[in-house]
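Structure incoming, see below.
Of the protein chains in this complex, one is absent; all others appear in place.
Note that the chains are named A, B and C in the order they appear, and that numbering of residues resets to 1 at the start of each chain.
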Amino acid sequence: MKKLINDPMAFVDETIEGILLARPDHLKRCEGSERALMRADGPVEGKVAIVTGGGSGHIPVFLGYVGPGLLDAVSIGNVFSSPSPDDMLAATRAAHGGAGVLHLYGNYSGDVMNFGMAAEMAEMEDIEVTTVLARDDVVSAPVAEMDRRRAVAGLFFAYKIAGAHAEEGADLAAVAAAAEHAAVNTRSMGVALTPCTIPAAGEPTFTLGEDEMELGMGIHGEPGLRRTHIMPVDDVVDEIMENVLGDLPFASGDEVAVLVNGLGATPPEELFLMYRRTKVILDEAGISVHRAFVGEYATSMEMAGASVSLLKLEGDLKRLLDAPAYSPFLPQWPR
Amino acid sequence: MKKLINDPMAFVDETIEGILLARPDHLKRCEGSERALMRADGPVEGKVAIVTGGGSGHIPVFLGYVGPGLLDAVSIGNVFSSPSPDDMLAATRAAHGGAGVLHLYGNYSGDVMNFGMAAEMAEMEDIEVTTVLARDDVVSAPVAEMDRRRAVAGLFFAYKIAGAHAEEGADLAAVAAAAEHAAVNTRSMGVALTPCTIPAAGEPTFTLGEDEMELGMGIHGEPGLRRTHIMPVDDVVDEIMENVLGDLPFASGDEVAVLVNGLGATPPEELFLMYRRTKVILDEAGISVHRAFVGEYATSMEMAGASVSLLKLEGDLKRLLDAPAYSPFLPQWPR
Amino acid sequence: MEKLTGADIIAFLRMLAEEMPGHRDELRDLDARMGDGDLGITVSIGMKAIGDGLADLEGETPGTILARSGMSFNREAASTFGAIFATALMGAGKTVRDQEEITLADLPPMLEAAASDVSARGGAKPGEKTILDVLLPMAEALKGEVGAGSSLPDAARRAHEACVEALELTKQMEARHGRGGWLKEKSIGQPDPGSTAICMMVECFARFVAQS
Partner (left out) sequence: MEKLTGADIIAFLRMLAEEMPGHRDELRDLDARMGDGDLGITVSIGMKAIGDGLADLEGETPGTILARSGMSFNREAASTFGAIFATALMGAGKTVRDQEEITLADLPPMLEAAASDVSARGGAKPGEKTILDVLLPMAEALKGEVGAGSSLPDAARRAHEACVEALELTKQMEARHGRGGWLKEKSIGQPDPGSTAICMMVECFARFVAQS
């Protein structure tokens, strides 16, 4: 295990310490939890609070999305494991500005069950909670069973859009509706080239042969569509786009935002090669690109691989996507 | 070689195509060269133009630093190889806004010689050129031979500061002086855990054993201080900081900006672990941190490793570092 | 031993806290074949958390000890299994809330309450390769033992046998929940990792009541 770490068991807590030292003006701890962080200027009185959370190992997901125009608080689990309901409750309580709380996170069963417990506890404290789940990975279940789909990098769009709507002063139902609109309009698929290692486990959770890649693999190594010999990037993108475009389905005349996300070890250069092919395919399909995001928006530590996400822009989505937002964990927005 | 690429020989040109497709509002080609890019709104009349360049494989270095408040044009070499003087000349000519050009880049002999040829050609066309070299890697030569030192991620500070001063309307001599001030006030040292592969070469240029790291290794795999068994990150930072602090030397009462840079495969989490220890050491030394930058500011494709850079803030440097600047290839600035 | 006091439950949980981390790699490898590999760590950390919390539970009733231990587990090792396991222990504990002791006759309703709360929390039904598929067969087996008037140690041995048989049957099931759910038909052939962990705990329980 080649990592720049100290004690593997202290990995998450020490990372949080480093983050708080580096960003004292941006983040602070939520009262009553070592594993929950919030906007340094929060709670924002009268604003719908958006709370997220999930396993560690995915920065900027999750804590990197806390900030003005984005989310309010986050609970932090061990690497690739759900946070505890106590930490989720602490985040919910601390972020609550009197206008209700949106729990917005990825559709993983550990997170769903633990956030479910936290939401029940919050309701007992008279905090209104609504839940929206990102579930953008087209490979993870057939479209008819969308509620079984897992979330990958496309979660970014739901964060950005819900965050912008909350910042505008929308109420809880409206913020949740915008988040859900983004979630159901987003489709993603990825490819993995190398595994990553959970520090406390010490060994990669899966293996890929010297010349292999897995199309559709999830960001924790969940099984994908198929394992294949390394292919040229254009062929990889062709297969990704075939699955992504056909799923919503996207159609000629649509306007989209594109996210090409790197999982960690894949260099920026290769992400732009992926975008290059994506753009050609979209042009051919008569689909126009409003904005392209290319970079690391959801990582899996040192995993090599990438994903392409499309968000179909309709109604308010474009305005909300374009709204300002700030977090020092994110790439600068294209403008 | 596990990469998301097409033909390895087309890697650089296809990357540039992808970048231009993704960022049409931000970058355009310089006239007369396929390997030179500039601000889409350039040349900026009356402003000192800053031109950089170097080998590919380091995004956001070099082209990611072109933008408002930053640089004006860039020439792009093959992976880890200098651009040609023709491309440097094309960038110089295209960016020139009538107020002279600063050639600002890293101290690598290929770049120095080729930029030297380009500067001579530019002068023949009556374009005034001044050159400043970043040379921040403390390991690469003793302090008495600073002019033999290579540049690593600390180049970022020289870019940011020179870019801000040019944007303010300073003249060529003043912009060059600010760049040189940043360059001589910056000290860096890194560590490498795994190699990377030049696409056209197909094989890693160096090897490191399963349990080895190399302290002080350069961003192309240049030899460092010593090769050692993997150490805890705190010990790595201790050794880096001992070399960095002693070199300027930094002293109690100094105010610095810190850059913890990831080389590519090292996850953000680990960079924050590095910052955590760096901050403790600086506190103990009585050195205060004005701003911390933690992320990927200069990569080496899929290399795992990181570096710590310190900029001693004096005079105008703080104001220039804090000035706004925009490029979609960079992390959002801490504010 | 025919009755379990709070002190007995604490002793048993301490035994689990000591022994279960020894299964860490086995559970990790099993779970890694089901999509990720977190279960080994989850069970190690969660059991250690239970162990660390026991000192504060001296003098409490068996039901409270179980419920609070479930919460400790999931606080330190939150995860799908953590939430499910906490839900199960809370459900079981609730059933014997005010009792100072529990006997063999209490075990079937405790297991049934655990299963029904787990089902409510995670939406699983029997046959979907979850811990329900060992909890319910054990409840059935224990009902039989109660009817036959067995001793607690004999019944516990029998419950463990039923658990092992039921675990074997999970191999043929297709996972629908947790990360294993994405494997679809590829999940067939492997035993359910969560149920494997339960089986290890029951084996421990059988030894505990036999030896005390």
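The rule is short, and it goes like this: contacts are C-beta pairs under 8 Å (C-beta built on N, C-alpha and C of every residue); 3 or more make two chains touch, one makes a residue touch a chain.
All values reported here derive from a predicted model rather than from experimental measurement.
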Quiz item: If the full complex is used, which shown chains touch the chain that is missing here?
Solution: B
Practice problem: Among B:G218, B:G262 or B:G305, choose the residue that contacts the chain missing from this document, as touch is defined above. | Solution: B:G218
Quiz item: With respect to the chain omitted from the figure, which of B:D13, B:D86 or B:E212 is a touching residue?
Solution: B:D86
Quiz item: Of B:T52, B:N78 or B:S327, which residue touches the hidden chain?
Solution: B:N78
Quiz prompt | Touching residues on chain B - with respect to the absent chain | solution = 77-78, 80-87, 108-110, 113-114, 116-117, 140-141, 148, 150, 198, 200-201, 205-206, 218, 220-223
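In this section, only the chains that are shown with their structure count from here on.
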Quiz item: Which chains contact both chain A and chain B?
Solution: none
Practice problem: Would you mind checking which chain's mean C-alpha position lies nearest the centre of all protein C-alpha atoms? | Solution: A
Quiz item: Using CA atom averages as chain centres, what separation in Å is found between chain A and chain B?
Solution: 29
Practice problem: Could you grab the centroid distance between chain B and chain C? Build each centroid from C-alpha atoms only and quote it in angstrom. | Solution: 55
Practice problem: Can you check how far apart chain A and chain C are, centre to centre, with Cα atoms defining each centre and the answer in Å? | Solution: 33
Self-check item: Residues of chain A touching at least two other chains
Solution: none
Practice problem: Quick one: which residues in chain C touch 2 or more of the other chains? | Solution: none
